[in-house]
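This structure is in structure tokens; I'll ask about it shortly.
Heads up, one of the protein chains got dropped from this complex, but the rest are sitting where they should.
== chain A ==
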């Protein structure tokens, strides 16, 4: 066998390993959770492969499979209520986000509203904050002893302005912290819709607002529908807000699934909820692709033309005020968390009664472990996903491996809690008992964030022409040497930017952490969650501030890296 083939064998082996990794930790868990929905008890997939006895048991389990869980799901019960409530919540949130975003997006894309730059910058703030922290911030604002409630009562109101522990509370948190996901695509849609069509409409005598309703808005509609679906999916999969805010009598599918598995060890129940969650998320994802493919996007793909910005003060000033209020709420929430973290005590008053750094001191003495855990777990996930993503992008770009391309998009669709449940069930028993180890946690984080990493590395890989690699080989380098001395260094900026993104999202990660992290590996997010549950709000606040600061700093570095990368090209 010649050397060229040997090198190919080397790469082929890596490809096989990557397939094995996805099969083991993504495909089999998802399939197995699907089977458990029928068998009602965990099946030991890997055990069946190594032991004949276990195989027999599994076969018996499959023989005794029932549709009971499916029946339970769809006869009117708590599961079904959970699904309906979750769908309702996601629909409400996505519609409100759309309504809120239309004026802001129009303001940013098409007008010269005052403070446009400041507002655009502040609109990114909610993206940085994990939802369980925003949910918790709402409690200390709107809760019984929150400052909003205080002001409300002073103004003559009774009780709470909004009960944070309710469907409304959850919806409001999600609306104000998810709207940026919809805002930027909508700004883009408004920017590139064809101005000449609007001018034609005006030319035919239509007034400004009529033009907006009859021309501008319908043209931006397909884009809006697709962003509506994005918000729907984000809201449906969100675990952080409902787990903090959902009252016991409110069934939501993500919370139900979590309680079934971590409270009652009801494998079958958790499995059916997981299957339903994945199905809903899958349908939403499919709809979104369908919309993007089949709608007429001529307008949106047209070249952006010079937009005449609306300067009418009667329009721009109300727009600024509206946008200001929308961005103010998340910022107030963060300020509240910060104040709580440095408060001695904060009762039913507009401001804390005194200030101290004690809570930070406590954290750095007693909870340093959580910070360490977060950093170690995120670091592990970073390394694992960087290695996998680098090879995956090589196979996707150079060998056009569509299977791998598809596999790395699956984690985008599967909600975190669903993926966590699938992994717990699959790796619950010997021979591959990984549940409760740091390893499975790191693997779960990596797979969940791999799509972002792959997007980043595929981008850089595409930018490296095949010629450059071939040049190295023609100069005598083996494919491996060419990869390490030429392709590797050129991919480094992309890998670095993607790595930081993975690191940041792992630190922010809620669902997998809360579901899977063992006590000795509790990361910051789990610690904050437990503190909130124990009503230890001050240390939760201090930990949240530290988490947000870590995220902000890393995000800034990532932006700089990816920005620097672009200017380099």
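Rule of thumb we're sticking to: a residue touches a chain if its C-beta (ideal position, glycine included) is under 8 Å from a C-beta of that chain, and two chains touch if they have at least 3 such contacts; residues count from 1.
Just so it is clear, contacts and distances are computed from a predicted model.
Participant: One chain of this complex is not shown here; going by its UniProt record, which of these names is it: "Thiosulfate oxidation carrier complex protein SoxZ", "Chemotaxis protein CheW", "Heme exporter protein C" or "ABC transporter ATP-binding protein"?
Facilitator: "ABC transporter ATP-binding protein"
Participant: One chain isn't shown here. Among A:121, A:151, A:368 or A:471, which residue touches it?
Facilitator: A:471
Participant: Pick from A:486, A:500, A:527 or A:558: which residue touches the chain that isn't shown?
Facilitator: Answer from the full complex: A:486 touches the omitted chain.
Participant: What is the set of chain A residues that contact the non-displayed chain in the whole complex?
Facilitator: Residues 2-4, 7, 465, 467-468, 470-479, 481, 484-486, 489-490 of chain A touch the chain that is not shown.
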